[in-house]
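Excluded from the complex is one protein chain; the other protein chains are retained at their positions.
Chains: A, B, C, D and E, in written order; residue numbering restarts at 1 for each.
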Amino acid sequence: DFNNALEEVHSAFGVSEDSLQRCVEDGILHYSPTIDSCLRQTAVDVNVVRSAPGARTTSVLLHGPPRSGKTALAAQTALSSDFPLVKVVTPYDLIGMNDMAKVQHLHKIFADAYKSPLSALLLDDIEGMIDWVPVGARFSAVVLSTLRALILHPPPKDRKLLVLATTGELSALEQLGLSRAFGSKVAVPALGSLQELGRVLELADALDGQAEREKAVSLVADAAGANGGQIGVGIKDVLMAVRRAKVQGGGADAFAGEMERVMLENRF
Amino acid sequence: DFNNALEEVHSAFGVSEDSLQRCVEDGILHYSPTIDSCLRQTAVDVNVVRSAPGARTTSVLLHGPPRSGKTALAAQTALSSDFPLVKVVTPYDLIGMNDMAKVQHLHKIFADAYKSPLSALLLDDIEGMIDWVPVGARFSAVVLSTLRALILHPPPKDRKLLVLATTGELSALEQLGLSRAFGSKVAVPALGSLQELGRVLELADALDGQAEREKAVSLVADAAGANGGQIGVGIKDVLMAVRRAKVQGGGADAFAGEMERVMLENRF
Amino acid sequence: DFNNALEEVHSAFGVSEDSLQRCVEDGILHYSPTIDSCLRQTAVDVNVVRSAPGARTTSVLLHGPPRSGKTALAAQTALSSDFPLVKVVTPYDLIGMNDMAKVQHLHKIFADAYKSPLSALLLDDIEGMIDWVPVGARFSAVVLSTLRALILHPPPKDRKLLVLATTGELSALEQLGLSRAFGSKVAVPALGSLQELGRVLELADALDGQAEREKAVSLVADAAGANGGQIGVGIKDVLMAVRRAKVQGGGADAFAGEMERVMLENRF
Amino acid sequence: DFNNALEEVHSAFGVSEDSLQRCVEDGILHYSPTIDSCLRQTAVDVNVVRSAPGARTTSVLLHGPPRSGKTALAAQTALSSDFPLVKVVTPYDLIGMNDMAKVQHLHKIFADAYKSPLSALLLDDIEGMIDWVPVGARFSAVVLSTLRALILHPPPKDRKLLVLATTGELSALEQLGLSRAFGSKVAVPALGSLQELGRVLELADALDGQAEREKAVSLVADAAGANGGQIGVGIKDVLMAVRRAKVQGGGADAFAGEMERVMLENRF
Amino acid sequence: DFNNALEEVHSAFGVSEDSLQRCVEDGILHYSPTIDSCLRQTAVDVNVVRSAPGARTTSVLLHGPPRSGKTALAAQTALSSDFPLVKVVTPYDLIGMNDMAKVQHLHKIFADAYKSPLSALLLDDIEGMIDWVPVGARFSAVVLSTLRALILHPPPKDRKLLVLATTGELSALEQLGLSRAFGSKVAVPALGSLQELGRVLELADALDGQAEREKAVSLVADAAGANGGQIGVGIKDVLMAVRRAKVQGGGADAFAGEMERVMLENRF
Partner (left out) sequence: DFNNALEEVHSAFGVSEDSLQRCVEDGILHYSPTIDSCLRQTAVDVNVVRSAPGARTTSVLLHGPPRSGKTALAAQTALSSDFPLVKVVTPYDLIGMNDMAKVQHLHKIFADAYKSPLSALLLDDIEGMIDWVPVGARFSAVVLSTLRALILHPPPKDRKLLVLATTGELSALEQLGLSRAFGSKVAVPALGSLQELGRVLELADALDGQAEREKAVSLVADAAGANGGQIGVGIKDVLMAVRRAKVQGGGADAFAGEMERVMLENRF
């Protein structure tokens, strides 16, 4: 029946390495030193949880503009931690639950994590979990309050927990008093320079050869001029522009056209 | 009984080619190059979904002023895609459901789509689905949040999904943070120039012969003067003005009178 | 019992010619060319629905100041249409229903209309149906959203439907985005000139003879001076002033006194 | 049990002459021509309902400052009408009902009235019925909307109904769009002049003899000086001041002291 | 079980002389003529209810700054009235009830009082009963509206009722339109002058002898300088400062230190 049908689709538990892998489907391209720096920072959190005796919960918030790679970097951190228990929760998992059911679901996720001596939870897109809407600053107060209490709560004796969370709305979380509940914060920026763009195209082996890639970068450079030289496009959008250009059978021109469209939309 | 009676009227599933056809009942008149450009853009989305290996969801938002032909163009795109599964959802389908039922209905629509390897969903009039009301910026937060999560969620392995959506309230969706969830956006404008109007009348074989049509265009031109030369009337309203004139047994004068009335109402 | 008692009072269905007749109890006095023009406009809608093949729904909104005769003119249009199925819905019919029940009631009214090949619905006082309150711009969002979806929805194949609606709050409906759902709009004004007033008194055979009527008009003229010469009183209030004067056994003076009181109250 | 206990206290029906009498417990003192004028105005409404063939509902709103005698004058009008069915509803009758129950109660009151060919309803303190609160302009939208629909609804064939309502918050009802639903309005003022005060004391046979009453009036005159010569105290408060003075065994001084206190409190 | 456990704690009825006594646990210190004046004013209300034939309800509101002795003075009035039935209601009694249950509880309290020919109700801390919160002016509209209707309602024939109420938020009650429902108002001030403070210390036999008390007063005088010479501390806080000083084993200095802390906190 209907409920069974839905359960097939998102079984609440057993979220695991498989779903973490799907978050980094296109791999992590090391197109800039920032990428390494982000991963180094989250690694400290992993190690504090693992080794320091007194620090039982540590929580870290990855924040940045849309499609900048936040989810992929958080998932990569969790995968590299080698913790025995790692789980992902996304807004999609909470669809169709009323607020009370969401709260119980999240509570249970943490309670289950407390059963393992060492675990990590990836709370992906937390503004989505609290149904944040910018206009009128609306959100689910009870889910917000639950997340805050769960993140702040020290786990029981001999249990250690790392909370990794991502958000595209840092300033919202600041207004809501939720960002303050996190032990540390890591910024995940969009692509900035043309050099970074060139490196992405190279690492992704996009377009037909180096010459075409250089042409693409220089075409984007023209458009970026209007943008103060900044690209300001997330890695996920860059990789999509590569795909859209390919489908149109086009080369550097098609790619630059797609990039221009995204840059224009981002400006609003 | 009552529930049966309602079910006859809108059976949730089995929405199909038939209902898509009804969305383009008056066909697509190619009265301007913009029409072709719109259809070319949505075709790229169709092809990215169909052929690119890594891009499993693509979503496109068709936006424009009232009665400009958004629904017809989205339906035409879906019809031309030849995807094995294509479904339409409109606010009418959600009448009489409470918010939770709407959420489960939408969730099920997506879950069903995930069962087919390649499918397209047409979410028609999404501001209507979230009960958007401009005054006081009111809306259903939970339906909004569900739509956002569904559109952003990557489908399961080996599944591909194209989401086509239409809206007459782009700026509302921007405020609500929903437009950002779409991979690309396509603008569907109202009729602009008198030339376009003439072409519509010709393609629709409206009024009695070319002379009468030309007279109609020149009468509208006078009214458009007050409008800065712009017509600013959607294709759907133009075709209705043709019908109203016909019913009154009138020719160019009756048509121009109807156009004038619509142009006046649009100004407010 | 209680529910039975209520059902006696407003049986949801079977609303018919009888209730339409009650809406025009005092007949339609043709006291001004505007009256004819209003009825001519709504007749076009009737004919578009009846005869044009492609236009399956047409909706028209009659709007104007309080007691100007909106309901009577809409009812007269429906009566003259000779459509096989004509129904009236008013806020009174929805009393005691919660929002969900109202939505289902309205949905059923439309679903029933879709069963007849040609029907008309008169939605009387739609701001009352959505519980509109000017202060704080409050209203029932779900009823509003349902009305919008019902009015916009094309009926099933081979079904034609004319929606006639009345409102005393056009600007509210504009703010709420509901007026835009209507295909056309017709303004129903209050009495403007003294000449119109004289014509009403004559057609209604009010007061004792022509001399007394002329005296009444000239007494009202004095009061109207403060009003910039405008009367600004709806036909329904004029007919009530006639009755109040009669009860007091008074003639022109009593009538003018009542008119003055109404004009004063209207000014606020 | 508990519900029984409550039912003893306010049995919903059978409200009758007895409860009307309690509203004018201290009689109607004809201390000013305004009192007669108010009663004359409401008598026209009574007669329009009784005798005019076409006017089936008439509604009149008595408004004025706190404790000015609104309820007593409305009750007196109903008592004098000699209509076969007269009922009173007050906010007290609605205590403990949720909004839906209030709506059904009011609906039933009107439905019962429709069973009699000629009836009057006294809706006492309608701002209390809709839970009006000035700060933030809060109120029960559904009760408001129901009252509006009930007052506007024409009764069934051959039924006539007079609605008498009282309010201390006319401007609130104007903002809420409810005052507009009434056919006519009557203002009930507080005591204005010292002469009126003297007349009240005399008619109520207050204090010890004429000399003491004159002294009282002249003492109040001093206090009223600060008030611009206006008393601005409702008849109900004046009669209470008489009682408080009596309890203290005091004469003119005690009375004037009490009046001064009330005048001071009214100023805020 | 749980509900039993709670019932032990606050049995809704049988609130009586015992609980009144607890409200004046530290007695009434007659440290200023204001105290006598307050009690004299409330005594008039007691007598009006007792003896005047026509005045069946009288209600009085005691208002003042926090901890100024409002509850104690109201309780003392009720104790001195010697009415056969006296009951106290506080926000604590309403804990755990939803709004509807609160309304029914209050309704029952009044209904029970109507069973006795002569009774008094003490509604202690009415802003607490309506869940008043200053920020955003939030409160329970239905409880507010019920209290208003109960206080305004005349009791049945041959029943007399005195309503005593206390509040620390007079201006809130004014905004909410509730203060206007009371027949009279009595202000209960905080301690004003140093002389009053000295009298309190003396009457309470605080500190070690007269010399220490005089020293205390003069130390407080210094701190009060910054306060414009005003103390502005309620009697309840003064008596607590006496206790805190005693616990610290300190004399005048400790007392003055505590007073200073309270005066500082009051300033914000």
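The definition used in the following text is that a residue touches a chain if its C-beta (ideal position, glycine included) is under 8 Å from a C-beta of that chain, and two chains touch if they have at least 3 such contacts.
All values derive from a computational prediction rather than experimental measurement.
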{"item": "Residue of A:97, A:122 or A:144 in touch with the missing chain, whole complex considered", "value": "A:144"}
{"item": "Touch criterion as defined above, residue of A:117, A:177 or A:229 at the omitted chain", "value": "A:177"}
{"item": "Full-complex contact with the absent chain, from E:33, E:53 or E:136", "value": "E:136"}
{"item": "Contact set of subunit E toward the excluded chain (per top definition)", "value": "2, 5-6, 8-9, 22, 25-26, 66, 90-92, 94-96, 98, 125, 128, 131-136, 138, 140, 239-240, 243-244, 246-248, 261, 265, 268"}
{"item": "Absent-chain interface as seen on subunit A, which is shown", "value": "44, 47-48, 51-52, 54-55, 100, 103-104, 107-108, 111, 114, 137, 139, 141-142, 144-146, 148-150, 152-154, 156-157, 174-177, 180, 183-185"}
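Just so we're on the same page, only the chains that are shown with their structure count from here on.
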{"item": "Subunit A and subunit D: spacing of chain centres that average the CA atoms, whole Å", "value": "65"}
{"item": "Multi-chain contact residues (two or more partners), subunit B", "value": "none"}
